[in-house]
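The complex is shown incomplete by one protein chain, all other protein chains being positioned as in the whole.
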Amino acid sequence: MIIILKDKRKEEDVQDLYDYLGQYKVDIKPIEGTQSTILGLVGDTTKIDMTDILAKEVVADVKRVSEPYKAANRKFHPDDTIVEVGGRKIGGKHFKVIAGPCSVESEEQVIEVAKAVKASGAAFLRGGAFKPRTSPYSFQGLHAEGLELLLKAKAATGLPIVTEIMSLAHLDLFSDVDIIQVGARNMQNFELLKELGHSKKPILLKRGLANTIEEFLMSAEYIMAGGNENVILCERGIRTFETMTRNTLDISAIPVLKHYSHLPVIVDPSHATGIPWLVEPLSQAAIAAGADGLMIEVHNNPKAALCDGAQSLTPAQFDDVMQKVKKLTAVFDREL
Amino acid sequence: MIIILKDKRKEEDVQDLYDYLGQYKVDIKPIEGTQSTILGLVGDTTKIDMTDILAKEVVADVKRVSEPYKAANRKFHPDDTIVEVGGRKIGGKHFKVIAGPCSVESEEQVIEVAKAVKASGAAFLRGGAFKPRTSPYSFQGLHAEGLELLLKAKAATGLPIVTEIMSLAHLDLFSDVDIIQVGARNMQNFELLKELGHSKKPILLKRGLANTIEEFLMSAEYIMAGGNENVILCERGIRTFETMTRNTLDISAIPVLKHYSHLPVIVDPSHATGIPWLVEPLSQAAIAAGADGLMIEVHNNPKAALCDGAQSLTPAQFDDVMQKVKKLTAVFDREL
Amino acid sequence: MIIILKDKRKEEDVQDLYDYLGQYKVDIKPIEGTQSTILGLVGDTTKIDMTDILAKEVVADVKRVSEPYKAANRKFHPDDTIVEVGGRKIGGKHFKVIAGPCSVESEEQVIEVAKAVKASGAAFLRGGAFKPRTSPYSFQGLHAEGLELLLKAKAATGLPIVTEIMSLAHLDLFSDVDIIQVGARNMQNFELLKELGHSKKPILLKRGLANTIEEFLMSAEYIMAGGNENVILCERGIRTFETMTRNTLDISAIPVLKHYSHLPVIVDPSHATGIPWLVEPLSQAAIAAGADGLMIEVHNNPKAALCDGAQSLTPAQFDDVMQKVKKLTAVFDREL
Partner (left out) sequence: MIIILKDKRKEEDVQDLYDYLGQYKVDIKPIEGTQSTILGLVGDTTKIDMTDILAKEVVADVKRVSEPYKAANRKFHPDDTIVEVGGRKIGGKHFKVIAGPCSVESEEQVIEVAKAVKASGAAFLRGGAFKPRTSPYSFQGLHAEGLELLLKAKAATGLPIVTEIMSLAHLDLFSDVDIIQVGARNMQNFELLKELGHSKKPILLKRGLANTIEEFLMSAEYIMAGGNENVILCERGIRTFETMTRNTLDISAIPVLKHYSHLPVIVDPSHATGIPWLVEPLSQAAIAAGADGLMIEVHNNPKAALCDGAQSLTPAQFDDVMQKVKKLTAVFDREL
């Protein structure tokens, strides 16, 4: 960590800073410049809060030299983490596709979709029982009943299930869920993250709409600091000025996340743009950029979907996309 | 609501759309253009989900003509809502300042700050007991003990207290809190909003870092739809490309929110930029733009603060700002 | 075009709007709603300026139904445009790589790089003679001398050259340049675009840092409206809140641009992030998303580069990337 001192400063404020830093057992190496003085901190600075330092009277600016995350950091864990669920692996050589409807609507619907996506090559079934909707007047999901229907679809197809949790109050209902999803709007719901850190279940953590890659990794760190190292990161588009797509898929986030972290990274091309005909090119781009998996919305009857039907693929469209996915993952030596 | 149909379409898909719209009891008025056909929907379209319509095979685009929020809409509630707490009013002619430390750290600290901000003219004491921190390794607040210290400060000064809730699991602890704050990161934690809708306590709802004004009003609508109409909106800066300030204060949001909604709107100039010397000019700008109040961070010893000290004012600096606030609110005939 | 009238309106203002629209020879089809009235305009609305309509007293909102660009619109030109330069084709089945140094620095440098990139499979040489630099104190390019050195490199290798124009005043100097580049900062330098519309040379138009896809196509329209249809679009990253990469590559822009326009679309992975180790994954992603080419910075000695060396590849690194490019373009049946 580097601390830049103000040009005009009182000696007592400098002493105050040194006293404060005393508690952290770091060596302080000063450089006197013509205009400014810089302090280099040598030692473990992970626990030092940059905003605390910035608040000191004498400090002009602060810069971290090393990353503030540890458990999620590839430096301390060079090998790829491989998350294994029900005999299926994500990460390393293993590429997996998660597919299913935005929201679970009926037994018939979810089982039909589950069978279809399995036949096309999906490894996991997704489906929302608790749905975060912008409007309180929109369909909010079937809740507990939705979870039961997902389990029936799992029984019928053998596909492990992925579904979103929106509140700690519902945690007990998720005991038979295979992967618990934390949605973009809850990426910094830290109380939820902490509690999931005490779970043993794999967590699919979606990047918040306006969260940086560093904040994303810090949220993974919240879960991992609690002891749960089975975290899958999911890039799903960020909010920008562009309006032609609902969000902007940050394709660079894939190699950047994999560079700084050992966790698997998947991509949700459906939510990233909200446009079904973009799912195919963006799925291909994600594979080519190094993603470890995809999460795609599929509905047996998109035009009658109760939620986000506009972005869902039909089973036939999904099957087309999967043909391309199979071809391209083979080129990159990924196991589907 | 206006629906634009695709140029090339099958008659059966048009019929399918008409059938779907049948359930909503709206009149459908078609306009045949040379290139496209438009349907105008006449009647109450609040319950119709635009994404559902977009999912129909035949639909090219959809546009709302009226706002999707009702309870928060000034159209149906032309007069300003005035929220009253412990004999203090916010909204209409009434302008109020909420001040206090980012986080409650000790009895001595919070009582000292409470006395100071009261002496300078603040009407409410703020202080965090549960703190949302990006890093799991940062100070997370004193939790229940912090709430007790706030109540002691209230007893000592008579100032009603405002503090943030981070989880429904803590709701019981907030029974003596005067205004419950929902932080920016939880603006779309819909389960939390719904539950607070069943409370009778005033809710201070902060705008999410990357949420639009319409989404902000829809989150207020979540609370109001549950029966709680005491919602105070708080603009606290949005995330943009600019890096010189931590966030970008969206000053236009104040008059825009007050145009479309009857709810009081306050501004948090401390979080908006993270720079203490900007609190004064931004507080003045907020008043001049029509805000109903301010929320300002004050710490008796910013350089030793456990959280966000960098942006806190000292009591003396806060007193200077309050002199300007008093002068300017008088110019605009606002009662402090 | 759809015009939404205000709820409360005077008959004379409605008449005023009708009079104004009279000059455009469009049919006006009104729909009377319970709360609002909508006018649908039928006919050619390309010349109607939405902001003019919005200024009318009686107008609440306006929405276009058809795109405001014509020459660049795939609707009126369904086949892919193939730009041909010196026997080399870009667009349709043809994929091309443009490579070279950020700025031309010396004869030795540019010829050495030109030979290297040609050997690795690049089809065009890029190099800056006029450099847009944020600081007036940074190296601004060799200007006319730089153009001469590029021509020497062309003579030595046969590679056609691509270089940026920064001012109309320099246009005469560009007579032997093969493709004239318009940089991101000049994407809306409309006087420059108009003049280039009268040229016969292919124009490589880079997307502005904060310009929407629609604005990008409107800038292409400026060039095409002047008679020059040889426009190549280049996505090079947009400005967002993310700071880990210099810009955010908008990968979705590739399929979206190709959906709405017939013009070839290439990607500049070097400028998109500013990080050399991201060039490979982003080049692959661009191909997989349907791009027609790449523009990559290569420097024989990046650490001594006078400009943007940080993001340049060495010839050896570029050769590695080209091996991947060759493999992947073959998978997608593109001719390199």
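Order as written gives the chain letters A, B and C; numbering starts at 1 within each chain.
Heads up, the rule we're going with is that a residue touches a chain if its C-beta (ideal position, glycine included) is under 8 Å from a C-beta of that chain, and two chains touch if they have at least 3 such contacts.
Only a predicted model underlies this, so the values are computations on that prediction, with no experimental measurement involved.
S.K.: Looking at the whole complex, which of C:Thr37, C:Thr81 or C:Ser312 touches the chain that is not displayed?
M.R.: C:Ser312
S.K.: From the list C:Tyr18, C:Phe76, C:Phe139 or C:Trp277, which touches the chain that is not on show?
M.R.: Touching the chain that is not displayed is residue C:Phe139.
S.K.: Quick one: which of B:Thr240, B:Asn301 or B:Gln317 touches the chain that's been left out?
M.R.: Answering carefully, the residue with contact to the hidden chain is B:Thr240.
S.K.: Please identify, in ascending order, the residues of chain C that touch the omitted chain?
M.R.: The missing chain touches chain C at positions 16, 20, 46-47, 49, 51-52, 54-57, 68-69, 130, 132-140, 166-169, 185-186, 188-192, 194, 208-210, 215, 218, 221-222, 225, 239, 274, 302-312.
S.K.: For chain A, enumerate the residues touching the unshown chain of the complex.
M.R.: Spelled out for chain A, the touching residues are 2, 4, 29, 31-36, 38, 40-43, 60-61, 63, 65-66, 210, 239-241, 243.
S.K.: Which chain B residues would touch the chain omitted from the figure, given the whole complex?
M.R.: 210, 212-214, 238, 240-245, 248-256, 259, 272-273, 277-278, 281-282, 284-290, 327-328, 331
Quick note on the criterion: only the chains that are shown with their structure count from here on.
S.K.: By mean C-alpha position, what chain is farthest away from chain A?
M.R.: Result for the farthest chain: C.
S.K.: Examine where the copies chain A and chain C touch and state whether the two sides share over half of their residue numbers (same) or under half (different).
M.R.: same
S.K.: If you average the Cα atoms of chain B and of chain C to get two centres, how far apart are those centres in Å?
M.R.: 39
S.K.: Between chain A and chain B, what is the gap in Å from one C-alpha centre to the other?
M.R.: Centre-to-centre distance between chain A and chain B: 26 Å.
S.K.: In whole angstrom, what separates the CA-based centres of chain A and chain C?
M.R.: Between these chains, centre-to-centre, one finds 32 Å.
S.K.: Listing for chain C: what residues touch at least two other chains?
M.R.: 210, 240-241, 243
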